[in-house]
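For this view, one protein chain was removed and the others were kept in their places.
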Amino acid sequence: MKMSRRHLALTHVILIIFAIWSVFPVFWTLVTSFKPESQIFTTQIKIIDQPTLQNYIDLLTRGDFVQWALNSLFVSIVTTVFAVFLAATCAYAISRFRFRGRNAAMYLFLVAQMFPAVILLIPLFAIFTNLKLINTPWALVLSYATFAIPFCILMLKSFFDTIPYELEEAGRVDGLGPFGTFWRIVIPLSVPGLAVTAFFAFITAWNEFLFARSFLTSEETFTLPVGMATFIDPFNQPWGLLTAGSVLITIPVMIFFFLAQRFLISGMTTGGVKG
Amino acid sequence: MKRHLRLAGLVAGVAIVAAACSSGTASTAPSKAPASAAASSAASAASTELAYKGELTYWNTMRDIEAVEVQKQIDAWQALHPGITVKMTLTPFDGADKKYETAANNKAAPDIFRSDVGWTSGFAAQGMLLDLTSSFPADFGKQFLAAPFATSTYQGKQWGLPQVTDALGLMCNKKVLTEAGLTAAPTSWDELVSAGTKVTNLSAQKYGFYMRGDSYWSQPFIWGWGGYLFEANAEGKVTSIGVNSAESVNGWTYLKDKVLGTVAPATWDFKTDYDNMNAGFKAGTTMCIMQGPWAVADILKGAAFADKANLVVAPIPVGVNGKTGSPVGGHNWVVGVDVGTNADKTAAVVNFLTFMTGADQQAILAKSLGLLPTNIAAYAVPDVASDPLINQWNAVMAAATNRSGVPGAQGIYDSFTKNYQLFLTGSSTAKEALDATANTWETTVFKNQMAQ
Partner (left out) sequence: MRSRGWVAWAFMAPVLLVMALIVFYPLAIGVFQTFTNIDNLNQGTRFRPPSWEFVGLQNYIDILTGKDTKFYPVLAWTVVWTVVNVFFHYTVGLGLALTLNQRFRFRTGYRMLLLLPWAVPAYITAIAWLFIFNGEYGLLNNILGVFGVPRVAWLSTFPWYYIMPIIVNVWLGIPFMMVALLGGLQSIPGDLYEAASMDGASRLQSFWNITLPQLRSVSSTVILLGCIWTFNIFVVIYFITGGGPGGKTDILVTYTYNGFTLGQYAIAATYGVIIFSLLLVFSAVYRRAARES
């Protein structure tokens, strides 16, 4: 559909407005991270006046920022692998097999998202204490994976539905068992769907605070959000440090986002959210 | 919007955490209270040879830039006692009390903890702390200021040692005071209001005063009019709740009618007004604010206080009939009850605390962080004695109101602040807000603590 010039201009105007609105807080955070502390609370609008790296230097020298980043990476990557694998196997079963309880299981995964996670915090803490998982990354990996999985299953199931079963039948003829067809035929064809699922699981783990703060007790195990919280007390919120930390925390997500970006659309469209 | 958003919490979330168990090696000595060294001065305590070898754990709720100074002190003590290490872990202040309680319940509490004075009686009442009454000589407490020392006692027993003390004082910008026609900080709220209006231009963000939307800051307006929050007896039971008395209502009414909208803005940023208050004061556009000694180091970084002498610290102004009051805060050193099973460990901890609460050590922190010592002799140390700001804080402390040691009392501020916000934004009158507060305190916070 070729667009008229007026139509094109209107399109650009609309998109520019919304793009600015979308980017604005992130841009503001970035700009503020380069401001000296004294310039942050001001009534003047200055984008760049005396840019400084001091916030970043402070951030990296105070506390174990690098250690926290590594912890966050570990937790997020393990969660992603764990969640994607479990969700894929489960979604495959629901997509391919007709069995009693199938609909109930699907409904279960929808329902699992309705319960506010904060309510689970206290009982979970007791459970993890008994399992001696407190102050280890595993308490977080288990929790995050569990919370990410239902949505991943729903997504992947719709995605698998679009892969023709004949391909697997061909694989069966070649002698592959059910797990073989899953692993060698379905999975390679599902890269977009898996990319979206992985992205979702990763950011669920990377961004989470509350459980991390509750389950991790010593500085060496902190993830980034929890570590950043040690800079803050109710009587002093160092905005320079916070914005610098926010920028650094966002970078891995942005990288993952760029990589997965082209899959996001196709992954979510090809069956993705077709209910 | 991401689904996982419903998981995220904030920095000020409930932190329910158990710490890794402390790894001190337990000796099999019988658990009788150790006789401490005869002399109670830090010097001789420091040189005593200790039987305990291993690790002591300390949870510090200070921010990292402050804790750096404490680490130096720890290093100094460790040098005197090779074989013992004190492992300091920083834990965010918000929610640290919950974290400590959970740890204590799971036998995973740290050996030493920096407990806010409002928390100590609650921990003691639950049996989480080691009774130190017999660990120190009888007159050990006399070297401390009376009120801070009292915060480390509960029901007649000693549960810790006072670390630092603080209260809200009136901080003013000398230059702006002069513009307003004052030669010193105002001594009454009426004076502050009448002088402050001369320098106030609300739309230009020049303020005579800036008021926070946190109920902790509203307390001077209750005490200054003859009201009180609550009264407790020696057992820590609440005998009466006075936050909604006629006097308290008068105080808040004065705040709304006379102060807000005239010398102070009547608009709020409830989540960030602490920063707003400091920013305006540091920039020199606000005449006076209420603040505590913990903020001095940050305030002095402001453009208006490049010359330290421009900062004036004075007691909170009086309201009516010469009445005033300011909430006393501070922190205590407390010891976990499980330490008591090991006599040598207890001795080591006692030695450490004696050292850290000594006049010299407290003077070091006073000089580097501006925190007010609790050891009387610390004020005579030259560095401290010559610090003009610390001397000004003494006047503040003298006029401050002590908080009653009722277990769980820190819980009063949740409903107090909520109702205060409703009052400030006009949804409730002073009487309605204070009545609601009193009701919540009686039925929830002090449910088990009301005297019969």
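Going by the order they are written in, the chains are A and B; count residues from 1 in each one.
Here is the rule we go by: a residue touches a chain if its C-beta (ideal position, glycine included) is under 8 Å from a C-beta of that chain, and two chains touch if they have at least 3 such contacts.
Note that the coordinates shown come from a computational prediction; the quantities given were computed from them, not determined experimentally.
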item	value
From A:124, A:163, A:194 or A:216, residue that would touch the chain that is not displayed	A:124
Positions on chain B contacted by the hidden chain, ascending	1-3, 5-10, 13-14, 95, 98, 104-107, 126-128, 203, 205, 213, 265, 267-272, 276, 279-280, 408, 411, 414, 418-422, 424-425, 427-428, 444, 447-448
Touch residues of chain A, complete complex, unshown partner	1, 3, 8, 11-12, 14-15, 18-19, 21-23, 25-26, 28-29, 32, 40-45, 86-87, 89-90, 92-94, 96-100, 102, 105, 110-116, 118-124, 127, 142-143, 145-146, 149, 153, 165, 178, 203, 206-207, 209, 225, 239, 242-243, 246, 249-250, 253-254, 257-258, 261, 264-266, 268-270, 272-275
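The rule is short, and it goes like this: only the chains that are shown with their structure count from here on.
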item	value
Chain centre separation (chain A, chain B; CA means) in Å	39
In the complex, chain B residues that touch chain A	2-4, 6-20, 61, 63-65, 89-94, 99, 102-103, 106, 205, 272, 274-276, 279, 282-283, 294-295, 298, 301-303
Chain B contact footprint on chain A (complex, rising order)	37-38, 41-43, 62-63, 113, 116-118, 121-122, 125, 129, 134-135, 147-148, 151, 200, 203-204, 207-211, 213-219, 228-237, 239
